[in-house]
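Quick one: this structure, given as structure tokens, is what I'll be asking you about.
Note that one protein chain of the assembly has been removed; the remaining protein chains are unaltered in position.
For clarity, chains are labelled A, B and C in written order, and residue numbers in each chain start from 1.
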Amino acid sequence: MPTMTYRQAVTEAIAAEMRRDDAVVFFGEDVAKAGGVFKVTPGIYEEFGPVRVRDTPISEQAIVGTALGAAITGLRPVAELMFADFIPVAMDQIVNQVAKYRFMSGGQFTVPLTIRASQGAGGGFGTQHSQCAESWLMNFPGLKVVAPSSPADMYGLLRAAIRDDDPVIVLEHKSLYNLVGEVDLEAAPEELGQAAVARAGEDITLVATQQMLQRALATAEKLADEGIKPEVIDLRSLAPLDGATILRSVRKTSRLIIVEEAPRLGGWGANVAALVADEGLFYLDAPIKRVNMENALIAYSPALEDEIIPNAQRIEGAVRQLLS
Amino acid sequence: MPTMTYRQAVTEAIAAEMRRDDAVVFFGEDVAKAGGVFKVTPGIYEEFGPVRVRDTPISEQAIVGTALGAAITGLRPVAELMFADFIPVAMDQIVNQVAKYRFMSGGQFTVPLTIRASQGAGGGFGTQHSQCAESWLMNFPGLKVVAPSSPADMYGLLRAAIRDDDPVIVLEHKSLYNLVGEVDLEAAPEELGQAAVARAGEDITLVATQQMLQRALATAEKLADEGIKPEVIDLRSLAPLDGATILRSVRKTSRLIIVEEAPRLGGWGANVAALVADEGLFYLDAPIKRVNMENALIAYSPALEDEIIPNAQRIEGAVRQLLS
Amino acid sequence: MDRLDKESRTHALLAMVKIRLAEEEIQNLFMANLVRGTTHLAIGQEACSAGVALALSKGDTVTCSYRGHGHALALGMSLRSLMAEMMGKESGACKGRGGSMHMTDKSIGLLGANAIVGAQLPIALGAALTAQVRRTGAIAATFFGDGAANIGLCHESMNMASVWKLPVIFICENNLYGEYSHIRETTPIDDIADRAGAYAMPGVIVDGQDVEAVHAATVSAAERARNGQGPSLLELKTYRYGGHSRSDTAPYRKPGELAQWQERDPIDILAARMYSDGELDPEEFLEIKEAIAGEVFDAVEWAKAEPFPSPQSLEDYVYAAS
Partner (left out) sequence: MDRLDKESRTHALLAMVKIRLAEEEIQNLFMANLVRGTTHLAIGQEACSAGVALALSKGDTVTCSYRGHGHALALGMSLRSLMAEMMGKESGACKGRGGSMHMTDKSIGLLGANAIVGAQLPIALGAALTAQVRRTGAIAATFFGDGAANIGLCHESMNMASVWKLPVIFICENNLYGEYSHIRETTPIDDIADRAGAYAMPGVIVDGQDVEAVHAATVSAAERARNGQGPSLLELKTYRYGGHSRSDTAPYRKPGELAQWQERDPIDILAARMYSDGELDPEEFLEIKEAIAGEVFDAVEWAKAEPFPSPQSLEDYVYAAS
């Protein structure tokens, strides 16, 4: 199996789907000739040419609206919004148009549309370029939202998103672009809407995504030396949310910690907690704890940014406290 | 104490603050000469004139951005966005600018800005004019969000929002405009961030807002005849969320149902549940239940709209089931 | 050059009368609470939709705003399908999910009416992109109001359509008002067509009360679009006879303004021309109107009797699998 970065997995997934289906088109700001601001899509323009791969003006609303119009008339567009922080610029098109178009038409149209964006803190990009966007997009039936955490998942989930007949937002995490892993280029696409057990364990369940998943896994690794065995779940899909996988784990471990990069209030972690407090309440031996970004904003200063999102110590501390 | 509608309470609150402080200005689409699409602001233009009260072009982004610029330079603007469904059109300005401006400047500015909008289903306005917006705005530290449920609260909370030095989104519920209640025009403004016990009880806690609060209260009234005494909490503030009031109630009742007009995934109800599953887990004798909009979108057809948001039967059914 | 042949004129006349009579009936239904929420009529503006529709071909697409019943009927939506949708019935064009503000009919190329001002514009770009990528020769027309011309998305859409030379026709129905505000209070220029230069596209002012003028302007723009020369902006000067929506009595308009516009009624203008060209006589016209009134009556009665969607279908059409 070839080994590649998370970044390359994006490129490979787009290229694979464009080869497979000539309805797939791809556009966004500086994605074509320059290969993307995060250098995520080099070579796509060269391989598929200017009709199917396009640079756009700086017009996020028009980008999404155009992608929607193309999706309902027979293409299968992949639109890039660059930093996920720019999603709000196109928010109406995403939540009032893309998510609702099929429904409002009484099923006359499907919306096979993929929107990609890059999210997350840790790079010193400041308040408006470091946010996680998953939780902003969960309250809109009609939309699917995924946040892949490994090269293999990126390849599998992005291809699944492109093939899906519903609109899917695929959130890439900036801090993972250089993460290396094995990717089976011939594998079937992943199924959307499924969480995965990233590390099996029995003492406590940690649920996380992306950068926080890495930190949760590192914590689990460290605790394993002491004989503590956390089970780490990679949520992968925010909408829909895979309750079954979470409940199965909590049933086994009786303890749940949710590790989330974004602010607690309004975050996806609350949804995981609420789900377990409903359907898995009697599995629990301890309160459901959430480790989140502080109730603040991402500051530019490294002294603050590195403190504001959950770090290894906070995760480890939460685990130890809940087990004590 | 005078009696007035929820609608009039909006007018009175704006007028009172404009009389009190000449820094308060008010603008939005058709809010001035025509008195607003929901006829919520008649007379304001006549009393305060064209410099302080303005109709705008159809430009939600510019409306919010202009209000922000005015707020950081000495005015205290009240901006209307009409249907809350249009909030996403101005989403970047709200969440990346308004909410973050003070922080990004290192405290150089305050943002005394109020944004009003009208939300909710039940009127046959269709998919893009019937949504509840509270939960879309909760994941953004820096923003405050309130959803008043009575004429008195509208008067008290809207005035508090206008006087507050932070940006506050005030969501009015369309279905409540004709609700009548007593309003003490001389009362001090309410404090932001506080839930209220709308009906005291001891058997089960119901948490709700606005239209659903009305339905929860009606359910409680009905069950009282059978000796079942629900405590009904009016959440009032979504951000911040008043955990203390909720925990105090659940400690007493040991049972919690959250009644929410909007979709479950990503809704504020998950935050209430998560809070209790953390800080109040051991008070609970039963799973935390949520009664929400179905996993669908608001349809135009009355046959669907009236089924999709929680109705009296669904609320009552949930209470009976949890108590059984 | 603008003159249409008798057959096309008759077609346009029928379309306009159908729109007029159907919308008058819709207002009644709204007052009778059979149409819920809100509804926006295009009475007075019929030449806009009829003229454009006549110039489009099969495969072309249209997007428009909540004021979309006229466009739907002009493009050929059946009265029954429209009336059922107005009443939220399962046999409506959108199975009752859409309602007045979301008249959508894929079978006639009507990709959707939109209740968010300006949101329909980029959707037309997308349809045009499909046509360009697939080389179908189709074009995409998008209708919007004078008020919508001030929303950001309008700017983004015109710019991007021009850069990509997409086969789009931007059609601004300037009826002088956005809700209750006169264009002079929200827009610093009188002619929206003047904005075309900002995007290097032709901007044409058209008499929106003259269906033949609308048709001719659309034909030129369509030709340009099909030739790969990119988008055009047409500004149709028109007027809505009624209020903005619901029970708005339009107290904000200048005295006499309505009467002045009614003197240039689009149906009357065409009928008068047909009379003088010997293509129609008043008696025939009366018959036409009565026949259409009958069709409208039939559609309304039929729709009233149709069933509502079943509550079991609540979650249908949210996702593709359903």
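One rule holds in what follows: contacts are C-beta pairs under 8 Å (C-beta built on N, C-alpha and C of every residue); 3 or more make two chains touch, one makes a residue touch a chain.
If you're wondering where the values come from, they're calculated on a predicted model, not measured in any experiment.
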If the hidden chain were put back, which of A:Thr127, A:Ser249 or A:Asn292 would touch it?
A:Thr127
Contact with the hidden chain, among B:Val10, B:Val40, B:Ala84 or B:Met104, goes to B:Met104
Listed residues C:Ser81, C:Asn174, C:Thr187 or C:Ser245, member touching the removed chain:
C:Thr187
For chain B, residues touching the missing partner are 25, 51-52, 54, 56-57, 59, 61-75, 77, 92-93, 96-97, 101-112, 141-142, 164-166
Would you write out the residues of chain A that touch the absent chain, in ascending order?
29-30, 33-34, 37, 55-62, 85-86, 89, 123-129, 294-297, 299-304, 307-308
Determine and list the chain C residues touching the chain excluded from the picture.
150-156, 159-160, 162-163, 185-189, 194-195, 197-201
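The rule we apply is simple: only the chains that are shown with their structure count from here on.
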Compare the CA centroid of chain C with every other chain's and tell me the farthest one.
A
Measuring centre to centre with CA averages, how many angstrom lie between chain A and chain B?
30
Determine the centre-to-centre distance between chain A and chain C, using the mean Cα coordinates as centres, and give it in whole Å.
40
When the centre of a chain is set as the mean of its C-alpha atoms, what distance in Å lies between chain B and chain C?
36
In chain B, which residues are in touch with two or more of the other chains?
85-86, 89, 126-128, 295-297, 299
Residue numbers in chain C touching 2 or more other chains?
94, 96-98, 102, 114, 116, 152, 318
